[in-house]
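Have a look at the structure below, then the notes.
As you look at this complex, bear in mind that one protein chain is not there, while each of the others sits in place.
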Amino acid sequence: MSVVRERTTPRALTRPPRRPPGPHRRPTMSGAWPYLLVAPAVLGMLYLLVYPLARAVLISFQDFGLRQLILGDAHFTGFDNYTTLLSDPRFWTVVRRTFLFMAVNVALIMVLSTLVALMVERLGRFGRTAVLSALVLTWAMPVVAATTVFQWLFHSEFGIVNHALTGLGFSSFDGYPWLAHGPAAFTILVALVVWQSVPFAAITLYSALTTVPAELYEAARIDGASGPRIFRSVTLPIVRPIFMLVLSLEVIWTFKAFVQIWVMTRGGPGDATTILPVYAVQTALAGQRYDLGAAASMVTVLLMSGVLVAYFRQMFRQENEL
Amino acid sequence: MKLRLLAGLSALVAVAGLSACSSSDSGDGGSGDGGRTRIDVWLMRDSVSAAFQKDFEKGFEAAHPDIDVRIQIQEWDGIGGKVTAALASNDAPDVIETGNTQVAQFAQSGGLQDLTDKVDDLGGKDWLKGLAEPGAYEGKQYGIPYYAANRVVVYRTDLFEKAGIDATAIKTRDQWIAATRKLNKGKQQGIYLPGQNWYTLSGFVWDEGGDLATETGGRWKGALDTPEALRAMAFYEKLQALGKGPKDSDEAQPPQAEVMAKGQVAQIVSVPGGATVVAQNNPELKGKLGFFPIPGKTAGTPGAVFTGGSDLVIPAVSQHHDAAYAFVKELTGDAWQRKLAVAMSYVPNRTTLADAVAKDPGASAMAVGAAVGHATPNTPGWAAVEAKNPIKDYMTSVLAGGDPAREAAKASDAITSAMTSGS
Partner (left out) sequence: MTSRAALRRLPLNAAATVTVALCLFPVYWMVATAFKPSRDIQSENPQLLPRSWTLDHFRRAIDADGFGLFWRNSVLVTLGAVALALLVALGASFAVARMRWRGRRQFMLMVFVAQMAPWESLIIPVYIISRDTGMLDRLPTLTLVYFMMTLPFTIVVLRGFIATIPAELEESAQVDGCTRLGAFRHVAFPLLAPGLMATSLFGYITAWNEFAYANFLIIKEQDHRTLPVWLSSFHNTFGTDWGATMAASTLFALPALAVFLLLQRHVTSGFAAGAVKG
């Protein structure tokens, strides 16, 4: 029992003494092997990602519209695009809104998906399959179809939500135009994004939970630990890396949420649901200013990295530990 | 083990698929078999019927045996990006149909062939203004008028009869409102006018003598806050209230023809083709649908309408300019224009051909409006306005009880800034 515990609970106890012998025990696998194994990934990323990204950076420093795309005679304009962008008061409102959107979504997604994952783990075989299948179906529903359905549910004249609310006696909702009111439209989009994101987070967290060996729980239970206590000292340490990973991925994804907003509101009413990627595409479409759009995307990436710096630090520390 | 097998299999399938694809690319050069020139033509969905397309291809290839024409039907969704991609590629299609208001921005980018010297050859002096003007940019003609369509009132003949209303007698706005009010009772809606039908509002604005945006000294400015435009919005509001059109959506969401097909709607504002869709969705309404032009302020002048329609353009990178031009000339020429107008209920591209659709009630109602057709501001910057469309937001907030003057000022500012940043 205690042996099992030692093996998997906090690295702080077991890992440090083992670290020095580590490299000595695996001398054969160093050398060229790791480089060969990552080579395809690195080459792929260099050509398919870094190269286009570099071209995008280039575009953001040029005067690049439809004409330049067709005729290819773009000029360098230095930081002009960035100046235009950063001096647009609308841009800063959009930045603030993006952070709000991200924070609300990520908080809801993480709480809900953790609860769902814990629930799934405790369910019987049938219940588990049912919930997991429901999650997968949700996840697999084409984004456009999902967005359209949400649009219908909240439609002013034909939506079942208004119908139900009116039926329940809230007659002020008769014909209430949800998507014409900024805060209401924002809320509906949050609901949609959370609904679409929880399946991935929950399934991944659940998969992580299943890698916790059952003996650990038994051991803890025999030791008389309470439910929350078990969660904190057994489940959490093992699941934490994956949890952090999901958290940071959700930060990235909600920061980049685009299709849902574009299909449902195009950033409206007014600017009420315009977040950075929507702003970037609006800018790129309006008069085909690909240069401004690229600049907006670069700023978005920088801001996102800013949010995730804490996570990168932690990741580096972990890499050191391993 | 099984999993590995699965992965291996799928990789195999993928590789097989990839190689199959690259081999099928070989016939891509553009010239077909036997020395015939193959041209690719993009027409939009619903721009021609399948039967017309077949007829035309046959007729065209008989007249031009050296040209092998391949018509592809494009979807409206994402078409802006698609045409952009085509114009910038090395191997573009040879003829493309684009919306009349989109020609300017493609012309500005240098992606289109200048057809100014062909205007006379194509009979350009009789072209509909609503198609020819947006097809020109800085004095040069890039877009060749293809067909036009504008909005009319589609109404239920049986409901009008029951209410004792003679649709042909509706000539003024007041008469229209009175008739609609009479029809709007119980479950029946006098008119289904969604809150964001901004083309219809534009017509009312033009009726009042206003415009969506005005130019002074090269600078465009939104003009929804002028007294004329405000009067137009007030009329729109009055009309919209005579039915249950949702305040927060446009005519496509839900498709208004489907709403009318449910049987409770007496009128919609639509292009005549909408009636076909209504009848398709509810065969009982077949033969019970009539058309009249949108009434104007006074009996003498019909209501102004937005001239929608398409132009044909030839991309600069097309490798077969002559064959492409032969195609354009044929499709926009008298013979095929007459057939197209009849087959699709369109307004033909030339005023001299108006008689072709005299027998078609929808098209002839349309022709009345087409005579006073207007276009959206002809500047590349206008595309930026439509990309976001503050007009729709404006309409919804006024209909939902907002202060028209304040909302109009806000919307005009949004239009101004969109047009400035977009050009």
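Order of writing sets the chain letters: A and B. Residues in each chain are counted from 1.
Operating definition for what follows: contacts are C-beta pairs under 8 Å (C-beta built on N, C-alpha and C of every residue); 3 or more make two chains touch, one makes a residue touch a chain.
These numbers come from a predicted model, not from an experiment.
If you put the hidden chain back, the residue from A:Leu85, A:Met102 or A:Leu153 that touches it is A:Leu153.
When the missing chain is restored to the complex, the residue among A:Tyr82, A:Trp195, A:Tyr217 or A:Phe231 that touches it is A:Trp195. The chain that is not drawn here is touched, among residues A:Leu85, A:Met102, A:Val193 or A:Ala284, by A:Ala284.
By the touch definition given at the top, chain A reaches the unshown chain through residues 7-8, 22-23, 25-26, 28-30, 33-35, 37-38, 40-42, 44-45, 48-49, 51-53, 55-56, 59, 69, 115-116, 119-120, 122-123, 127, 129-146, 148-150, 152-153, 155, 157-160, 163, 195, 199-200, 203-204, 207-208, 210-211, 213, 238, 241-242, 245, 248-249, 252, 256, 258-259, 277, 280-281, 284, 290, 293-294, 296-298, 300-301, 304-305, 308, 312, 315-316, 319, 322. In the full complex, the hidden chain is touched by chain B at residues 2-4, 7, 10-11, 13-15, 17-18, 21-22, 25, 28, 40, 45-46, 72, 75-78, 81-82, 85-86, 88-93, 244, 251-259, 261-262, 270-271, 273-274, 277, 281-282.
Quick note on the criterion: only the chains that are shown with their structure count from here on.
Considering their complex, residues 65-67, 69-71, 151, 155-158, 175, 177-180, 266-270, 282-283, 285-289 of chain A touch chain B.
In the complex of the two chains, the chain B residues touching chain A come out as 80, 84, 87-88, 105-106, 108-111, 195, 244-249, 253-254, 316, 380-381, 383-384, 387-390, 392-393, 396-397, 400, 410, 418, 421-423.
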